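Here you go, one structure.
Only one protein chain is missing from this complex, and each of the others stays in its spot.
Chain IDs A, B and C follow the sequence of writing; residue 1 opens each chain.
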Amino acid sequence: MELLPGAPRAPHNLMATAPATPIQVGIVGGTGYTGVELLRLLAQHPSVQLRAITSRKEDGMPVAEMYPSLRGRVDLAFSHPDNASLADCDVVFFATPHGVAMAQAESLLAAGVKIIDLAADFRLQDLASFEQWYKMPHACPQILREAVYGLPELHREAIAKARVVGNPGCYPTTVALGLAPLLENGGRLIDTQTLIADCKSGVTGAGRKAEVGMLYSEVSDSFKAYGVAGHRHHPEIVEQLQALRGGPVGLTFVPHLTPMVRGMHSTLYARLTPEGRDTDFQALFEQRYANDAFVDVMPAGSTPETRSVRASNMIRIAVHRPNNGDQLVVLVIQDNLVKGASGQAVQNMNIMFGLPETTGLQHIAVLP
Amino acid sequence: MELLPGAPRAPHNLMATAPATPIQVGIVGGTGYTGVELLRLLAQHPSVQLRAITSRKEDGMPVAEMYPSLRGRVDLAFSHPDNASLADCDVVFFATPHGVAMAQAESLLAAGVKIIDLAADFRLQDLASFEQWYKMPHACPQILREAVYGLPELHREAIAKARVVGNPGCYPTTVALGLAPLLENGGRLIDTQTLIADCKSGVTGAGRKAEVGMLYSEVSDSFKAYGVAGHRHHPEIVEQLQALRGGPVGLTFVPHLTPMVRGMHSTLYARLTPEGRDTDFQALFEQRYANDAFVDVMPAGSTPETRSVRASNMIRIAVHRPNNGDQLVVLVIQDNLVKGASGQAVQNMNIMFGLPETTGLQHIAVLP
Amino acid sequence: MELLPGAPRAPHNLMATAPATPIQVGIVGGTGYTGVELLRLLAQHPSVQLRAITSRKEDGMPVAEMYPSLRGRVDLAFSHPDNASLADCDVVFFATPHGVAMAQAESLLAAGVKIIDLAADFRLQDLASFEQWYKMPHACPQILREAVYGLPELHREAIAKARVVGNPGCYPTTVALGLAPLLENGGRLIDTQTLIADCKSGVTGAGRKAEVGMLYSEVSDSFKAYGVAGHRHHPEIVEQLQALRGGPVGLTFVPHLTPMVRGMHSTLYARLTPEGRDTDFQALFEQRYANDAFVDVMPAGSTPETRSVRASNMIRIAVHRPNNGDQLVVLVIQDNLVKGASGQAVQNMNIMFGLPETTGLQHIAVLP
Partner (left out) sequence: MELLPGAPRAPHNLMATAPATPIQVGIVGGTGYTGVELLRLLAQHPSVQLRAITSRKEDGMPVAEMYPSLRGRVDLAFSHPDNASLADCDVVFFATPHGVAMAQAESLLAAGVKIIDLAADFRLQDLASFEQWYKMPHACPQILREAVYGLPELHREAIAKARVVGNPGCYPTTVALGLAPLLENGGRLIDTQTLIADCKSGVTGAGRKAEVGMLYSEVSDSFKAYGVAGHRHHPEIVEQLQALRGGPVGLTFVPHLTPMVRGMHSTLYARLTPEGRDTDFQALFEQRYANDAFVDVMPAGSTPETRSVRASNMIRIAVHRPNNGDQLVVLVIQDNLVKGASGQAVQNMNIMFGLPETTGLQHIAVLP
């Protein structure tokens, strides 16, 4: 079977060729869910050599002992950050708590190593907002300034040239891609001040921390909203939406915790302007993403289910206008650990190293 | 322990007294989830005598054979509708597909039997809307006209006098109660034309039908919207909201299927009018439901989880106004099988027969 | 509806009468799952006055704030153990880690307070075994000697007279009741040296501790054995089985973790002796439990599902002899938090205080 999901959809991918020698990759802090997902993807990536993975706490433990799914596939052991030869890598992924990447960025860059941070250190350009939400001063504002927000469908060219990429949050990926076609060109089609994002996330979004609130017996067979009064992803989303529109944007964002392991479903609401009423939104979305291999605009009337992207890097979007009224409803789904985190990070790596964007990311979703 | 959840909250309940002889109860079509839930509640109700339960298909099968949870507690067998002495009952619950209750209503009423229909036959006063959504002509429009919409918190007095009650749909219960305080008195506090109800339901909401789409392996670990283009509960909700406001209301309603057995979470969005900006919504909601034993307005800032009402008749509401802005967010949870169906039906029965409203409905939620 | 599940099944219950004044109850350590389940049951118990609930960590927090399911039903706040007037109670339940009850037993008994310990302090009569498995010396061996193992179906008379009851572990309850009819009278029907208990537990069995291994994202959609090399419940089970047989017993016990909140399913294997081959095991089991209100021997050929006892105090047993061969298979189900913990504790309290055994424990299982 042909493995590319459709050449016409991603012509820019086909010009690149794989490097003669594999990319040397390091991972800092690979014990969490984005870490093991990075390992799953990179261990199957045809152009990658996994060099080092660090964990202060698990120093010496074989990775496959913590994650038996990797037995026979990943031979590395966790090494102490002090001993890991990260400076010999071509790229280092940070799958760490917020604040770790920015502490090491300067020395790695000096050694010629590229950085992809899966935490928030290089996502927000607004320093005050970063400090308000992450409760720490930014360690290297000048590096932040050159960092690129790693959402390839919005910033592909900049990512290709970046030394530092801030990999987007899971919620922001869905909201930004679900609203981008409506906001580009000035956002004249919708009321940009009354946007609503009602988002539902699987539990892996909360990470692999020992917290009572994320126990099976707490989360199972239940559903709730959280962070209604404020959530770290809100300023990140707004910053991207404002850049898309080229002006201020008003957004109400309500995240919800859903009893499932992986998966994210964002239901986005936008009110049409009089100008918007005459728009063919199905065509608008299809054209916008015609060249993006990982964005699948579904046929009109679709209601995508999250399992249709489980363990894959795809994002699926369906656009609805109920009763042909003034309220647009955009449904966006992704696997929060893949396109919402580690898959997107690998996609960024591919772009940064001139590989076809889909390299090593062609896994078909696991359904059922 | 005192079993009433707080006398001051429901003074009207305390004046009634239990009837000397138990209410004679019949159930038509008790093989589905609302049926077995009715059985669970009625078998533990102190003032009820279960007389007959019918099922054309399961004629002769002991109820406890289909539902082993009822072994030793319900001795009845299903009987054929033709042989069931429903006319000897005081009240008959219809836990049937749409269309069954209206076919039998006239003869039962003639025999002096009250009717509580858990299907849609007596919910919608708008005949055209009924026929459009349920694809059948209404069999008894004159009975429909006298029927009362069985939402006690809105129509308690009318229910007390009713011969026929149309028990509300699960979604409408949450949306109507979540928006009622905002719509009463003319709805001057919010923009009544741009309401949004983003609702999430557990899978029992789809009933106990053999359908591929509701198989464990289809629904588990996944999330999706459905019925975006139109859903039967939409006209039912709108009819109630318009009655509350006393005028037209615009509503976008998007239901979602959530991988949990029981539970419903409605996230409601309303934009404030300038007049609304000065309102203390926490106080407004608390006062509105001060006398309703089954509506619990949570403290400001709460995010209720559906399991906190699992298997109980409670509904919990939390009101949010993020960043003190113009967007009000109301969170409403219930157990879709209890307050969203069978519990509310028993609550209606209590009112119709002069019992304290909470009789037999005091079960504390099962958590975890 | 009549609330007793069948008078003929439990004649001994009917002779007792409720005390004129409610039992004064204290709970030590009520923040875990057995604690909140005790609260659910006791708050609905007609003869109980909840006096105090202690938690060192949550001192001052209203119970209903931690468990919103109890809002409006339990007004108590957690109090510091030092300030709780436990000595004024009639009975104190310990829903604590192992070792807490034995430290307080002496002073409570001196004050005339009865004790029901849901941890392991008073389960094992073999001190060496206790110390080996719980890694602590026993604080009061003389009290342990008078303590009664709180499995009413085996030790009802002793419980009625006990000052201290060691409430059984969840696994032991199912294994002891599933094998008791085979072991009593010397165990001549089966090979008592090659018993196997293959047990499956819901996740609440692991308690409400912040542990990575019990996170939703770790446990969901997966299944595994654990403790194959040894489990604390093994000596407890064996002690009971040996008492039943009146001699040594050999048991292989393999517990498994199942992705469900509540529920336990034990599949028990026993090889028949030549004498056993002529036994009518269905009749044996039915007769053995004819007077036990909470043990339901299912009809021959049944395969009970755990949800049929969810949130109820019932235990269901089915006996199989595949192909009429020499291998007996006994299936036992319970809700691990009710009959496997808090429900059984309340059942013990009822017996200790002369109440009908089923008082406050009549809840019908929540299905679905």
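Basically, a contact is a pair of C-beta atoms (placed from the backbone, for glycine too) under 8 Å apart; a residue touches a chain by one contact, two chains touch by 3 or more.
Just so we're clear, the structure is a prediction, and the values are computed from it rather than from any experiment.
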| item | value |
| --- | --- |
| Chains still shown that are in contact with the chain withheld from the display | A, B, C |
| Given B:Glu65, B:Asp126, B:Glu211 or B:Asp280, the one touching the chain that is not displayed | B:Glu211 |
| Among C:Met260, C:Val295 or C:Ile351, residue touching the chain not depicted | C:Met260 |
| Sole residue of A:Leu151, A:Ala311, A:Val332 or A:Ile351 that reaches the chain not shown, by the stated touch rule | A:Ala311 |
| Sites on chain B contacted by the missing partner chain, in the whole complex | 33, 202-204, 206, 208-212, 214-221, 259-261 |
| Chain C residues that touch the omitted chain in the full complex | 194, 196, 198, 200, 202, 217-218, 220-226, 228-230, 250, 252, 254, 256, 258-263, 265, 267, 269, 271, 301, 303-307, 310, 320, 322-323, 325, 327, 329, 331, 333, 368 |
| Absent chain, residues of chain A that touch it | 1, 3, 5-6, 9, 33, 36, 40, 42-46, 48-50, 67-73, 204, 220-221, 261-262, 296, 298, 302, 304-305, 307-312, 316, 337, 362-368 |
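In this text, only the chains that are shown with their structure count from here on.
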| item | value |
| --- | --- |
| Centre distance in Å when chain B and chain C are each reduced to the mean of their C-alpha atoms | 36 |
| Residues of chain B whose C-beta touches two or more other chains | 220-221, 261-262, 304-305, 307, 310, 368 |
